[in-house]
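Every protein chain but one is kept in place in this view of the complex.
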Amino acid sequence: MEVVLAVIIGALYAAGLYMMMRRSLAKVVIGLSLLSYAANLLIFTVNGVMRGRPPLVPEGAVRPVEPFADPLPQALILTAIVIGFGVQAFALVLFKRAYQAAGTDDLDQIRSTELPKKSRKAGQAQG
Amino acid sequence: MTIAVLSGFGVALTAPWLQGRLPRRAGWLLILLPLALTAWFAAQLPRVAEGTTLAESVSWIPSLGIDLAFYLDGLSLTFALLISGIGAVVLLYASAYLADDPLLGRFYLYLLVFMASMLGTVLADNLITLFVFWELTSISSYLLIGFKHSYGTSRAAALQALLVTGGGGLAMLAGLVLLGQVAGTSNLSSLAASGERVRASDLYPAILGLVLVGAFAKSAQFPFHFWLPNAMEAPTPVSAYLHSATMVKAGVYLLARLSPALGGTVEWQGLVIGVGAATMVLGAYLAWQQVDLKRILAYSTISALGILVLLLGVGGALATKAALTVLVAHSLYKGALFLVAGALDHETGTRDVTQLGGLRRAMPITGAVALLAGASMAGLPPLFGFVAKEVFYKATYEAPDLPALLTALAVLSSVLTVVAAGLVALKPFFGVRAHTPRHPHEAPLRMWLGPLFLAGLSVLLGVWPALVAEYSVKPATEAVLAGPAKVELVLWPGVNPVLALSLLTLALGAGVYVFRHALLAWARRLDVGKRLGPERGYGRALDGLLRLADWQTDLLQNGYLRFYLITIVAVTVVLVGYTALAEADLSGALRAPEMRVYEGAIAVVILAATYAVTRAHSRLAAVAALGTVGYSVALLYILFGAPDLAMTQFAVETLTVFLFVLVIYRLPRFATLTSRMERWRDAVIALSAGALMTLLVLIVTADPSRAHVASFFAENSVTLAKGRNIVNVILVDFRGLDTLGEITVLAVAAAGVFALLKLRPAQARAPEARAERARTAELQAVPTAEAGADPGSGD
Amino acid sequence: MTLLLLLPLLIPFLTAVTALLAWHNRLLQRRINVVGAALHLAAALGLLVWVSREGIQAVQIGNWPAPFGITLVADLFSAIMVVMTGLMGLTVAIYSLGSIDARRESFGYYALLHTLLMGVSGAFLTGDIFNLYVWFEVMLITSFVLMALGGSQEQLEGALKYVTINLLSSALFLASVGILYSVTGTLNMADLARQIQAGDTVAPGLATVLGMMFLVAFGIKAGLFPLFFWLPASYHTPPIAITALFSGLLTKVGVYALVRIFTLIFVHDIAYTHTLLLIIAGLTMVTGVLGAVAQMEVRRLLSFHIISQIGYLLMGLGLYTALSLAGMIFFMAHVIIAKSALFLVSGVIRRQAGSYHLKEVGGLYRANPALAALFFVPAMALAGLPPLSGFWAKLALVRAGLETEDYAIVAVSLAVSLLTLFSMTKIWAEAFWKDHPQPEHPFARLAPQTRRPLLLPVVSLAALTVILGVAAEPFFALATDAAAQLLDPSAYIQAVLGGGA
Partner (left out) sequence: MDSLVLRTAIRYLLPLLLLFSVFALLRGHNEPGGGFVGGLVASSAFALYTLAFDVQRARQLLPVTPRRLIGLGLLVAVFSGLISVLAGDPFMTARWDNRPLPVVGKLGTPLLFDVGVYLTVVGVVLTIIFALAEEE
């Protein structure tokens, strides 16, 4: 299964990065989402996928039944998912506000903080 | 000695305050310091003349092997006396010259800092300590050249001097560090002993080159000379002090100081003599063509510095003696002449020699000083300049290599120097009284006392040269040669070829002076310096630098987010990918997939949904596809034994979709903005990054058997941590600190969303109005970020 | 005593929470802010004293033995960095009192400020690579919010790029940690060091690949060439107090992380990794300083200089000798102080002369001589002029480079030093020496209640650059000790894992 998951991870990365390279704000934020799926799934996959077998100790026992999935990556991913959620929420709202402030969602026109010297009016070049 | 150096810095810091308190007396009070220093150094003369040296050392930064070490021998004492003595003269002079300047306090500050740094430079016994003071002279020189800071020319000249000498200084730093490494010591006084080792080292050419660049830049040697005439933007006392008598001689000092370690080789002689000779001739050639008094003096200073460097290149007792004699003579007459030029400027309002004439009645004392100092410069007996020129000629005449050429060049430059002396000392005071912008009076006492003293010294030492020979030139020569030397100076050496050359020089000089107008026209036609000179190179380099900087910045920091991302991704792919292919074991990465049908179904769904996200034409479709990916990933988590992950992923996914829907509807519809070419390019880069990650996963999963800390958690989760859900136990106990950080992230994100939505700029315009995009106008007058933050609404 | 390791995290955390709960009481928040920052600095100094007396200290959070739980660990380098964090925190906390507007204050500015300090301190003190990720995220999200707080168009546009690029870096960081765990089975950095040195659990080639991934992930945060784009795009947009804080701390955390992993974990193939670091260092210096040369806006100019200075820090790491690492640590302290001082001064320039743009200001040399001095000293320190702090830092690096015969990087560093001097004199000539372009420009006097909070931090920082330079010995000796600890990680590993492990 790792091979298939590896392909999925690659696809998620590729799609996420591709979306981030678009000019539209909305696509960039979607790309960020894909990227975090990819990273989480990557951690999950490289640490050995095992069908069934959650890292739970049965009632009354003192240790889980072997073999069981490594609980640590799961905890890491859980942390990463939650952090990712917070950051995504912020990014979403930030992008929305940036759109409102700049009046466009075309990133090629959102350059007012660093316009090159010679093209102060380049803003409308590619409307 | 340490106190002598450091007191200057201490007093300097009080100067602005003192000037504020006692505007009339501050100058008189401050001059006590250089006077005291002069007295102290003068008191050391007899002992040093006997061959004793003084050394002091305070530990400064032992971790770097740097001591605040000072060392006084004949060479440093000669310099120290010039620095403190002329310092006193200049300080006194400046108190009158700049009496009306509101920034006089700061002037004293800079001047005293400079004086202390210069003393530090010539007294330092540690290579790095020397460099510290050396750079301090550069920076105080910067502040002094730019003293008339309102003028663009002053600022440009200050910058030029700083860049040229500072750049040379940096090269020198590398040279000094290497020298210290090769010699095994950073003590200047013990460097001579390791001269053999240094000269034999592979690094010797590099050390020599780097140190010479620093010394030449500081001492205005060709091709770095151009900063010095431009530095005449400084107030005249500064020119007199820094740019003729002291700072520019720091390079000469360093050459003299390091010649026992570095000198005597073919490389040394070739470079030092060559550069010195070129500078000597060039300076003299340019000096007499100038019309500005200060520029005449500046170029002739360059010429004199060339002589000094040339003589140190020749080396040996005779040339070294000559160098030190010229050094003293030049400092005395050139300092005086600069101050005279300042007085003329101050009284008449111009420094243009063509506009000056017949002032001897209006300014008799200044005129007399000019005459004496000018005579010394021209090399007329019985002034000290004559003595110096005699030994200079003798040294070239008897030079071991190329004596004829060197002597010819020496005579040539001296002839032109005579002309320059005439222009400065005769032209303004004799002949027809010219009309000047201001009605001239004699300069005030404080402005003629010092120059008169210096000119007087030129006479005294000319008549009695043994005085300077015994107390200064001889011990200094011995210090340079690192051994005993027979040094005598006499006013009248008898009739010999050298005397003949001196007379010839005067005669030719007088001739050229008389016919200078005709010769000038001829020389101007021939002039190539303006077109090809190194100053033009400096200008070009500066322009080129600015253009390069603009080009690079526009190229890299162009504002296109996607360009940034593409670059970063490409760099990652290249760096990580190359390393993976070159260094990692790829075997095992290629293997057949193994899976169950329902797993395959989920995989297909994820891949299809992922593709759909990238191809979606509507926002809703994209979000729906994204959600599908998220929920499918959660399914995978369930299948592979991660129920907690799955629950969290489900919940988070639901909320995320909810947020997306709330927000993304506020954004415009999807539109295809990029060209097909760009999309392909991006797809290739993105896919290669994806492929890289796939490869990494395959490499890593090829060998699944590893000992993990997991067994510890399994072992102790129930017994010690009292929980059966190991994932949760990790989150709240084993790695609770992660979770604490994590909820902090969440809290801040919430605060951020809240602030973004509720805190708007004070004069926010409606988005619709923005969308109209009066873009250009807006960019010109970007309301700054702090518009609301600043004085008005600020707190 | 182990509490000292925790206090640099707890104090800002509690300060932030208190400020959050005192949401509507602005005055109380302002007071808490200063008290919290002062306590943080005091705790940091206490930690430094403790570590320099007793050696490397570690505490196992939750009392779980390493490498199973999370370890907080302070060696001298960490402790020095925490002190710098405390110093920046206090200076900016005070400066903010006089420069941050009431609206930002009432939207949680002070809570955010202290959360940032917590995140940064956490990153410096953690001994666990995933925990490092968490602290990075705390620091990042807080910086995102601070960057955008106020919501002006410039800020939002800058933040947009800042956020996107940094999230890319975080995703890469996270993936690298995941892979690292899968091949070593541990997240504890000391344990990682041991395993990769031993070379039996993980193939050295694969370890190098991981090193490259971390290099890119941290390199983005540190602002290395060619990954620095987010920095000049955004650093000049928020209020100057925030910019100063960011410049002092954020990129430095990236550098800290690079130093940590490339002295502790990935030192198995120095010929490859550290040579690469040197090449990147040179390019970072040059592109950064050229960017600065091209700017006429003070904040942008200084922002590009941050990048250039990062190059020097990386040079110290890449040379990887006792002297170069000591120089790097000294440089770090120096540049944090000098650069923040310059940013804070530029805020005063803006107030008095009316703009951040060099074409639009001038005349301050006469109007405010004290400010001129307060600019000149840190500016010259940054340019590496002796005997100020920057000189000793550069001298150590140059000497280390000449000793290892890496002449190219030495030549580049010296040339860049000259260009730094050039751009510092540009600000000096334009803002101070030149007359104001409007002859009758009124130089705003600082109101008494803003004067002290604005000038006190600047004066202190400028004084520090002088002290760090003139009395460099104790600081350099400390840096030398810290470098020795970095170069020989056995004490670190011992402190974290204990004797038997």
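A few comments on the model shown:
To keep things simple, chains are lettered A, B and C as they appear, and every chain counts its residues starting from 1.
FYI, contacts are C-beta pairs under 8 Å (C-beta built on N, C-alpha and C of every residue); 3 or more make two chains touch, one makes a residue touch a chain.
Just so we're clear, the structure is a prediction, and the values are computed from it rather than from any experiment.
By the touch rule given at the top, the unshown chain touches A, B, C in the complete complex. Screening B:Leu481, B:Ala603 or B:Val729 against the full complex identifies B:Val729 as the residue touching the chain left out. Within the set B:Ile3, B:Leu655 or B:Val684, the residue that contacts the chain not displayed is B:Leu655.
Of B:Leu228, B:Ala378 or B:Leu740, it is B:Leu740 that touches the chain left out of the display.
Against the chain not shown here, chain B presents residues 643-644, 647-648, 651-652, 654-655, 658-659, 662-663, 721-725, 727-729, 731-733, 736-737, 739-740, 743-744, 746-747, 749-751, 753-754, 757-758. Within chain C, the residues in touch with the undisplayed chain are 2-3, 6, 10, 13-14, 17, 20-21, 23, 59-63.
By the touch rule set out above, chain A reaches the unshown chain at residues 54, 56, 59, 78, 82, 86, 89, 93.
Just so it is clear, only the chains that are shown with their structure count from here on.
Remark: chain B and chain C have CA centroids separated by 25 Å (rounded to whole angstrom). Separation between the centroids of chain A and chain C, computed from CA atoms only, is 27 Å. Taking each chain's centre as the mean of its C-alpha atoms, chain A lies 47 Å from chain B.
Multi-chain contact residues of chain B (touching two or more other chains) are listed as 550, 553, 557, 559, 561, 565, 569, 693, 700-701, 708-710, 713, 735, 738, 742, 745, 748-749, 752, 756, 764, 782. In chain C, the residues that reach two or more other chains under the touch definition are 130, 134, 137, 141, 144-145, 148, 151-154, 160, 164, 168, 172, 175, 179, 181-182, 187, 232-233, 237, 294. Taken in their complex, chain C has these residues touching chain A: 130, 134, 137, 140-141, 144-145, 148, 151-154, 156-160, 163-164, 167-168, 170-172, 174-175, 177-179, 181-182, 187, 232-234, 236-237, 294. The touching residues of chain B, counted against chain C in their complex, run 16, 59-64, 102-103, 106, 128, 131-132, 135-136, 139, 142, 146, 149-150, 152, 155, 158-159, 162-163, 166-167, 170-171, 173-174, 177-178, 181, 545-546, 548-550, 552-553, 556-557, 559, 561, 564-565, 567-569, 571-572, 575-576, 579-580, 583-585, 693, 696, 699-701, 706-710, 712-713, 733-738, 741-742, 744-745, 747-749, 751-752, 754-756, 758-762, 764, 782-791, 793-795.
Chain B meets chain A in the complex at residues 550, 553-554, 557-562, 565-566, 569, 591-595, 599-600, 603, 606-607, 610-611, 613-614, 619, 622-623, 626, 629-630, 633, 636-637, 639-645, 648-649, 652, 655-656, 659-660, 663-664, 666-668, 670-671, 673-674, 682-683, 685-687, 689-694, 697-698, 700-701, 704, 708-710, 713-715, 717-719, 724-727, 730-731, 735, 738-739, 742, 745-746, 748-750, 752-753, 756-757, 764, 767, 770-773, 775-776, 778-780, 782.
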